[in-house]
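One protein chain is absent from this view; the other protein chains keep their places.
Labels A, B and C are assigned to the chains in the order they are written; within every chain, residues are numbered from 1.
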Amino acid sequence: MTALLLNRDLLRRALPAITLAVLLVAIFIKQPLAMSQFGLTLMLQYAVPIALATLAQMFVIAVNDLDLSIGSFVGLTTCIAGLYLPTEPLLGALLLLLCIAAYVAMGALIHLRNLPSIVVTLGMSFVWLGIAVLLLPTPGGKAPEWLHGLMNLKVPGVPFPIIAAIVIAAVVQIGLMHSSYGVVLRGTGGNPKAVARAGWSLLKTKMVMFGLAGSFGVLSGLSLIGLTSAADAHIADRYTLYSIAGVILGGGEFIGGRVSPVGAVLGAITLALAASFLIFLRISPDWQIGAQGAILIIVLALRAAITRGSAR
Amino acid sequence: MGTQPEQIVSLKGVAKSFGAVRALAGVDLAVGAGECLGLVGHNGAGKSTLMNVLAGTLAPDSGAIEIHGKDLAAGYSVTVAHRNGIRCVFQELSLCPNLTVAENTRILHPALKGFGWKQRAGRLIKEKLDEILPGHGISPGDTVGDLSLGQRQMVEIARAFTVTDDPLHLVILDEPTSSLDASTAQQLLEFVRREVARGRSVILISHLLGEILRYSDRVVVMKDGKVVAERPADRFDRDSLVGAMGTVVEHHAAVQATAVRERSGTPVVVRAKSALQTDDQALVAHRGEIIGLAGLAGHGQTRMLLQVFAGAVGRMHGVDVQGPVAFIAGDRQTEGIFPLWSIARNVTVRSLPRMLRHQLVDSRREAEMAESWKQRIKIRTPDMDNNILSLSGGNQQKAVFARALGSDAEIVLMDDPMRGVDVGTKLEVYDILRAEAAAGRTFLWYTTEMDELNYCDHIYVFRNGRIVADVSREEMTEQKILQSSFKESA
Amino acid sequence: DTKDKKIALSNNYAGNSWRQAMLKSWDKVTKQAVADGVVAAADPFTTSENQVTEQAAQIQNLILQGYNAIVVNAASPDALNGVIKQACDAGIVVVSFDGIVTEPCAWRVAVDFKAMGKSEIEYLKENMKDGGNLLEIRGLAGVSVDDAIHSGIEEGVKENSQFKIVGSVHGDWAQDVAQKAVAGILPSLPEVKAVVTQGGDGYGAAQAFKAAGRPTPLIIMGNREDELKWWKEQKDANGYRTMSVSIAPGVSTLAFWVAQMILDGQQVPKDLTVPFLRIDQDNLEKSLETTEKGGVANTEYSLEDAKKVVAGAK
Partner (left out) sequence: MNATMLRKLHQTPWIWSFVGAVAVWLATIAFTEGQGAGAIVTAALSFACFTVIVGTGQMLVITTGPGNVDLSIPATITLCGTVAMKVMNEQDSLLILGIVAALAAGAVVGALNYGLIRFLRIPPIIATLSMSFLVQSSAIAYNRGLRIKPPPALDAFTTGDTFGVPWIAILTVLFSVVVGIIVGRSYYGRAISAIGQNSRAAWLANIPVERFRFLTYVASAMLSAICGILLAGFSGGPALDMGSEYLLGSIAVVVIGGTSVAGGRASVPGIWGAALFMFLLVTMLNTFGASAGIRLVATGLIIIAVIAIAGGERESR
């Protein structure tokens, strides 16, 4: 009985990894070329900024909120990075810090006025986009050299995106899941009243979590412009939905503070790879969009099948 | 207990109102070192409110909070309370379900940080759990959400007694035994006595007067926001205590008077077999019977009730139910109340299909039902349109009770439904149950209180998800039930 | 000789009629080319949203798949440069069209959107001698095409002070959004003599004017069949005059032939310009005839056309 329970729990935790593995195998079968350092680097490069954005979303979801602005926020940070970092690095860094501060303030506002985060972040998504359009009415800007170099780093033997993903996942996993303050942060999502009754400030935990979300949003923007080498206000609009999907794919839940950083990173990579897989399948353009939906459904249905199969 | 021990806390003239409701009308309360103070009173008397004030989670409207002789009322907060060695186990549990047992321990102790904190937290809570309840089967790595209600209660209590940096002088236990079975409760209370012997103080709130009388040194009785009696425990007996609470007792003898009925006299309305059952033993209920589900907590009684419920509203293998059912949840927080709704809506939700006129809910009939149950089961509120959360815990439970009793259900499933209900109300509810049973309603009643089994016509004892004994009313003795509860199943 | 070369189309959006017509033209022309053995394959790929990152990932996968040339309609002129460079480095010919890219290693089959915007004002200059108030319907803020067309219009207005833009709304290139925005701003505007648009919003604007009970101004159309049909009705009823301009969806086929020529080893300059497709009062009927019902006025290109464009650029 307990063995079965343990097993199911283990399975549940391993699910994001299993899903990813299945997808990778399918890709390798369809396109053996992908199974090389070059191939993996190409396929996974763009998963890095998505993974960072997904982690940003995860911090917010962990305290029972939802961030509908992360996509346009990442867009804005690419604009700031593209415009100022190469020429006026200090100003650029300052502006990026200001962005993070705005996120902290957003968390404080949501907590103090007890507002639905969906509306506040929806409103902020307009604000971010508006500022980005004001800064950069038409795509342009340029990634600073060091950033471009970093994102295109070649490490012999291992594709760089994989190293990046492991490092990112490990740092957040330790910080949030194993550190002692991480417990308080997650507890805020699980039972805020209990955390408050133990004498912790909920305002502070909210602000910390939103600050972390903002920081990872900035990192996502930086890594993104390092790849694209130019900025665009709309560059990451899609990240909002992707990041939410990534968190859920990674085993997170919308309420109750149940999240998994490693899962979220795996979820983000899975999403990125799912799109690649579709391209290898060569579906008629009419159904290429639909196939994206279908693959999401299949991936998640797989989860359901595994958890249910083991539950019996 | 003759000499007055050193005082730890002393509340003076504490008053608190919620809108029109005067929850505390100037209360004085003092706790000495090394004392177990029993606090009793009817549902809504103001016990939890007073404890919330003491724990720093609720600011009083007026009054002094003296700790070790110093008035700290200004700027009093949870942190101040903790720093002064006061902890509280609240009536509604305060653990984070997404965290592990060890992590929940860490939440209470800012000092548990740095390298290896997880091991330290785990050790701390494990030692305490072992001390209270050897063989508890809870590991520090378990996620709290996966534990049963009783286990969660154990964890929270054990957590309250762990010590790191801050001193620990007083632990408030607000109905700690409500979700525990009798033997676990006993172990817990023995532990409380040991702590008290070590010089710690405990405030114990309970509606099980036996516990109060046996384990506390001094008893304080509250009524309508005031302290109405205060005496050493040995100067109270059950009747005088009940009398002090303002309840008139006349029912006691009546229990034995119900005639024992022939089992086969009425048709079978429920037949259910547990999935874990290896033999043919099934739970059977005839119309008009009160069936008791006994055994230690968490041995499959709730699961059986859920199984019967699922069988009644849908289809379920091994379950045959004749007639509409209603369910009374004991874990009211997670499966009972609708927190956004008024008390009235919480009461009527199960009966809405009956209250439709032209497909719309008839608000007059709804109000009528709410009002009549307010009277019958004595829900203490100025207005049934108030939010359900404005009720005291016991009164919330009464609303959940009223929901089922007021419905058209012929079979009522009760999952330890008296949790937190005060003595007076309990006695009245027992009367209602018997009257309803006589009128043909069937009750399946899981209870952790041995006394309540006296009201049952037939009892099934559960162990490890199985029925291990099938006891009729005549054969029933406490001895027999306990024996079967511990018996390794055949 | 390109008969075993493979060409891919990387498209970033398929959610409007223009893109659908573009895909259809591609399909028609390249199927024939494959059947004739000109190239081995010409597969179209499209992403669901107008997103740089999705398209970048898509192009990277196309690189992996070993295509010899990639024809791109890009989501952003600059932001795809990273991946375009990767493609070039892998020896792949990249030809961008419509949404062009600035990466120097790629070819561009460009439409001068700025000139297109300016041509709208120039038309008005000739047909509306005493000038007047203009309403501008723009596309999606922050996107380069919107900015280019807008700057053309702006420049035109600056040079012709008889015109004044009294209102400007963003219609996001979606018919219903444009209609909504126009309907909202219209009551507060003085008399509007003409509406300048970015394509496809003309009919919605006409509806909004009708709903508000205002006289119908001169509305520049965007080659959609419903716009042309409405124009024709007005023309027959009261001699309504306007013009219609847009980029032909079939430009994808031109880009295809350019890619084929490059693969064939021919010298092709990096920057090519295609004229936009313009419909005037006199060729309205003819264009309407050849436009699919509910579709967009279109022209498809042949190899000869492509050669002419290339020769013209040399």
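Operating definition for what follows: contacts are C-beta pairs under 8 Å (C-beta built on N, C-alpha and C of every residue); 3 or more make two chains touch, one makes a residue touch a chain.
Predicted model only: the values in this text are computed from it and were never measured.
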Omitted chain - touching chains that are shown: A, B, C
Given C:Ala41, C:Ala110, C:Val177 or C:Leu288, the one touching the chain that is not displayed: C:Val177
Sole contact to the chain not displayed, among A:Val60, A:Val74, A:Val104 or A:Ile131: A:Ile131
Of A:Pro89, A:Gly123 or A:Gly149, the one touching the omitted chain in the full complex: A:Gly123
Residue ranges of chain B at the interface with the undisplayed chain: 309, 313, 324-327, 329, 334-341, 345, 349-350, 352-353, 356, 359-361, 363, 387, 389-390, 403, 407
On chain A, residues whose C-beta touches the chain left out of the figure: 68, 109, 113-120, 122-134, 137, 241, 244-245, 248-249, 254-255, 286-294, 296-297, 300-301, 303-304, 307-308
For chain C, the residues touching the chain missing from this view: 14-17, 19-21, 24, 48, 138, 141-142, 167-170, 172-177, 179-181, 183-189, 203-204, 207, 210-213, 224-226, 292-295
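Simple rule for what comes next: only the chains that are shown with their structure count from here on.
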Overall pattern in which the protein chains touch one another (line/ring/star/complete/other): line
Chain pair that, of all pairs, has the most C-beta pairs in contact: A-C
Centre-of-Cα separation between chain B and chain A, whole angstrom: 43
Whole-Å gap between the CA centroids of chain B and chain C: 71
Centroid spacing, where centroids are CA-atom means, of chain A and chain C in whole angstrom: 34
Contacts with two or more other chains, residues of chain A listed in rising order: none
Residues of chain C whose C-beta touches two or more other chains: none
Sites on chain A touched by chain C in the complex: 31, 33-34, 39, 42-43, 45-46, 49-50, 129, 132-133, 136-141, 148, 224, 227-239, 272, 275-276, 279-280, 282, 285, 288-289, 292
Chain A residues touching chain B - in the complex, by the definition given at the top: 178, 180-181, 183-184, 186-187, 189-191, 193-200, 256-258
Footprint of chain A on chain C - complex, ascending: 11, 14, 23, 43-54, 56-58, 60-66, 75-83, 86, 140-144, 147-148
